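Data first, discussion second: the structure below is written as structure tokens.
Here the complex is missing one protein chain, while the rest keep their positions.
Each chain gets a letter, A, B, C, D, E, F and G, in the order it is written, and its residues are counted from 1.
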Amino acid sequence: MKVALIMGSKSDIPLVESAIRILKGFGVPFEVKILSAHRTPDDLERYIEEAEKAGVRVFIAAAGGAAHLPGVIASKTLLPVIGLPIKSKDLMGFDSILSIAQMPEGVPVATVGINRAKNAALLAIQMLALEDPSLLEKLRDFRQRQKEKVLNAEVNLDEI
Amino acid sequence: MKVALIMGSKSDIPLVESAIRILKGFGVPFEVKILSAHRTPDDLERYIEEAEKAGVRVFIAAAGGAAHLPGVIASKTLLPVIGLPIKSKDLMGFDSILSIAQMPEGVPVATVGINRAKNAALLAIQMLALEDPSLLEKLRDFRQRQKEKVLNAEVNLDEI
Amino acid sequence: MKVALIMGSKSDIPLVESAIRILKGFGVPFEVKILSAHRTPDDLERYIEEAEKAGVRVFIAAAGGAAHLPGVIASKTLLPVIGLPIKSKDLMGFDSILSIAQMPEGVPVATVGINRAKNAALLAIQMLALEDPSLLEKLRDFRQRQKEKVLNAEVNLDEI
Amino acid sequence: MKVALIMGSKSDIPLVESAIRILKGFGVPFEVKILSAHRTPDDLERYIEEAEKAGVRVFIAAAGGAAHLPGVIASKTLLPVIGLPIKSKDLMGFDSILSIAQMPEGVPVATVGINRAKNAALLAIQMLALEDPSLLEKLRDFRQRQKEKVLNAEVNLDEI
Amino acid sequence: MKVALIMGSKSDIPLVESAIRILKGFGVPFEVKILSAHRTPDDLERYIEEAEKAGVRVFIAAAGGAAHLPGVIASKTLLPVIGLPIKSKDLMGFDSILSIAQMPEGVPVATVGINRAKNAALLAIQMLALEDPSLLEKLRDFRQRQKEKVLNAEVNLDEI
Amino acid sequence: MKVALIMGSKSDIPLVESAIRILKGFGVPFEVKILSAHRTPDDLERYIEEAEKAGVRVFIAAAGGAAHLPGVIASKTLLPVIGLPIKSKDLMGFDSILSIAQMPEGVPVATVGINRAKNAALLAIQMLALEDPSLLEKLRDFRQRQKEKVLNAEVNLDEI
Amino acid sequence: MKVALIMGSKSDIPLVESAIRILKGFGVPFEVKILSAHRTPDDLERYIEEAEKAGVRVFIAAAGGAAHLPGVIASKTLLPVIGLPIKSKDLMGFDSILSIAQMPEGVPVATVGINRAKNAALLAIQMLALEDPSLLEKLRDFRQRQKEKVLNAEVNLDEI
Partner (left out) sequence: MKVALIMGSKSDIPLVESAIRILKGFGVPFEVKILSAHRTPDDLERYIEEAEKAGVRVFIAAAGGAAHLPGVIASKTLLPVIGLPIKSKDLMGFDSILSIAQMPEGVPVATVGINRAKNAALLAIQMLALEDPSLLEKLRDFRQRQKEKVLNAEVNLDEI
């Protein structure tokens, strides 16, 4: 039971870092691959097949601009594919989110918010938790800590 | 193992009809509820709890405009929530898709395309298939039929 | 007679600072709370009830991205709720303003411009002035000073 | 204690009709005026003064396109002004909502969603309820009926 | 020397009809194929190879929404690919044009305007004319007739 | 024969600087005023009247966000009003340009591009040239110099 | 002293009809020409020269999509050019208004709102009035009638 996290360029690593930290934190096995829908279509296809055999259950694909990577993966697998739109330099991610979410009927991609790498990882874990209920406990803990962080915030109005 | 399909108004039924047909076609048990994040927040909260107990494993929430329903559900459950943005009368769904996808880090919603009810259902089934591999076969059949439909299309150029 | 100013994260404080300064300047009692529609939904609900009992008459809620906070508050209270859209990192606040303003019929949110924290506070004071006419005088003074500031601006064209 | 509902053209009446019905239903006194920020600026100014004297406590202004009416009113009164963006023929209301909400700091307009005339009226009543608590009861009833309408919706899945 | 015109669904035929008429009118050999980047990825790949062998020199791909078809073709061939964005039901083609034009560096798609099928065909012919100068003459005639059509338009102002 | 250049805040001076330089360069008399449609509506109205009497023939109004200044001026004068949309901090000027250009039928504003202060001044001069043909000569010279500047640009490809 | 009204296709006539009616109503001489920036560039250039000689003082150019007509005219004349963006079938005029207003510094186009043909004509008349003060009187009458039309609108609230 693994998550595969795919992106088109090594330069995207900083953007998906928080996804990696979440997966590590939850103890969920994962693989990170640099593969491009347009530059390495055949290697991508080969990888998807191998990944399925190696126990990958959910794909996360990060992409920006004409962001085809998640959709191309979704067309090659029956496993759920999570699309993570990357903020583009020119159109701020408008292009990325629309290219990922607006898939034709029949081949869905589970799209999260622009640059929301953390959410991509959490969504993958929520899916895996359908299979492995021990993850549910960890998700509950995560939400609890997250809640406490909000509640413990202290505001000093005197400084304003 | 059930899917819960929630929307804010009975008038949304025609828009989610194709999701219902997919769920029926795959033989996946499901419930349809009319509940609103803003008009019936307490009933919604109560329903989410009941639904979890009754075996719901994935929520699909359809909403338009300031489409808070999927996010509000996601804040109350650890199960995966699929957000289905409805095309709005004024801004064509731009508001719906952004209100659903752009969730803050920590509480993801799996967003599909605007009015892509079919994709919402298929994504739910892909998630359930992680638990119930028999659904994988049905997904494979679905894709196969879908593929054949494309390949069997005949174009008569003489008419043009 | 108080104003409650709510935001999802302590990091939003700099963005609402000018609202705080306006409320202080007008001598209007107010509370500032860090609470999130998605991370602390129950605490938020509890706070709204307490706040109403403690004399809060207007809520201001600052939020960005899929900005549900103002709408969620509005669904839990009959008091007026002012929504302050925060400029988001990716979509510049397009998502924030649409997620706040485009509420379904029946549950309004009084939306001000993106990052217009000052206007959120002034609008709250205009509402309170319906009850406490002494605030009208202060609003008149504020406008007068604002006007004078514009009229006193001196332009030195020789430098250009 | 009255509400003034202003719009630039008689042809906008169908769009604000639901606001009028809400105000009637709540028994809130109101006036409807056809006045334009650009075509009748002096008459508009005169009316605002008269309206204040005649007991108007909240203004609702409906406008589309370069929708200046709410902002122009807000610059002439200290009372709260609710801006109702009308869906424009060409840009669907994108222009209307931005022209209304994005007011400069110092002169707020309480903006509701595009074509949400009902919400404009409800927001006005919420404001008046700060002064007249009997309106709170009516708002509570309204919300209750609205809630029941959602809960009583019955969905016939057999037809799908 | 042929043009291949590919689209994802038979229902797109009316939208590409004018491209077909242009190709017929110029006497340029062409093939029309219904193939989908997401529903028939393998058949699409196979076709591209066959088409190249059968003398196709330019691909035109029509697609809407998350319009991946032109980019996917471009990733599989070294021949020029023309992307024709189809107006989508929800976002009017904003998604289509961005999904097609915003390709990553290294794999270009020659994008024409939304629903500009005629321009897609003319651009293909301009490319083929680099190889076959007889097409230049036909393009010159086409432009001439087009020019005359504009110049011959008569306006009757008396009717206004 | 004068041009009046109006803006809402002294902080806009750097943005209209190039307009001032053009007017100076052409030797066209002009006045610069800080006046706000919302903060100093009465002073603005008074100034417009005075300006007309003092020989102003064209108004240029720079404004950002819900940019009402040009439209408000246009509603008070029969002289041509040029609207200069200022790039806003949040929505990059989308709000500014729509709030200025989308005026209702009957009260036009001559809108130039976002932050195109130079064009606002040149357009004013083109209008004045209808009255004072000597300006035509200066415009011709300006265009000529502008043309030469383009033609004299030298590109050193060896550095690339 | 004439106005030239140019558009790319006879099919635009219904959209500029109200401009023609305004020009007729004001007794301003005008010419209507069908000429295209892209299909008849040389004829357009020739016409601009002739028009200037024939006494044209202002150009109005209506165009949609990649609306280059006003800008191309502006590059060939020193007279003021008014750009009238036409609502496009696909992008509602977003493309038209940006293609017209966002001209580079040095060559302004006076842009009016999308499909605001009436405003294009009124702006042209305001410009001509700088030369011919008799038009000022007519503009004053027009505004007066326009104002009366607003003030005479009667609203029957009993029907609602």
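Rule of thumb we're sticking to: a residue touches a chain if its C-beta (ideal position, glycine included) is under 8 Å from a C-beta of that chain, and two chains touch if they have at least 3 such contacts.
Bear in mind that the values here come from a model prediction, so they are computed numbers and not experimental data.
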Touch criterion as defined above, residue of F:G8, F:P80 or F:G113 at the omitted chain: F:G113
Contact residue for the chain not shown (choose from E:A37, E:V72 or E:I114): E:I114
Positions on subunit A contacted by the hidden chain, ascending: 8-10, 13, 17, 20-21, 24, 32, 34-36, 39-40, 43, 65-66, 89-92
Positions on subunit F contacted by the hidden chain, ascending: 87, 92-94, 113-115, 143, 146-147, 149-151, 153-155, 157, 160
Hidden partner interface residues of subunit G, rising order: 8, 36-39, 41, 65-68, 71-72, 74-76, 88, 90-91, 94-95, 98-104, 106-107, 109
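The working rule: only the chains that are shown with their structure count from here on.
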Separation of mean Cα positions, subunit F and subunit B [Å, integer]: 51
Distance from the mean Cα position of subunit D to that of subunit B, given in whole angstrom: 34
Centre distance in Å when subunit A and subunit F are each reduced to the mean of their C-alpha atoms: 48
Touching two or more other chains - residue numbers and ranges from subunit E: 8, 36, 39, 65-66, 90-92, 94
Touching chain combinations (by label order): A-B, A-C, A-E, B-C, B-D, B-E, C-D, C-F, D-F, D-G, E-G, F-G
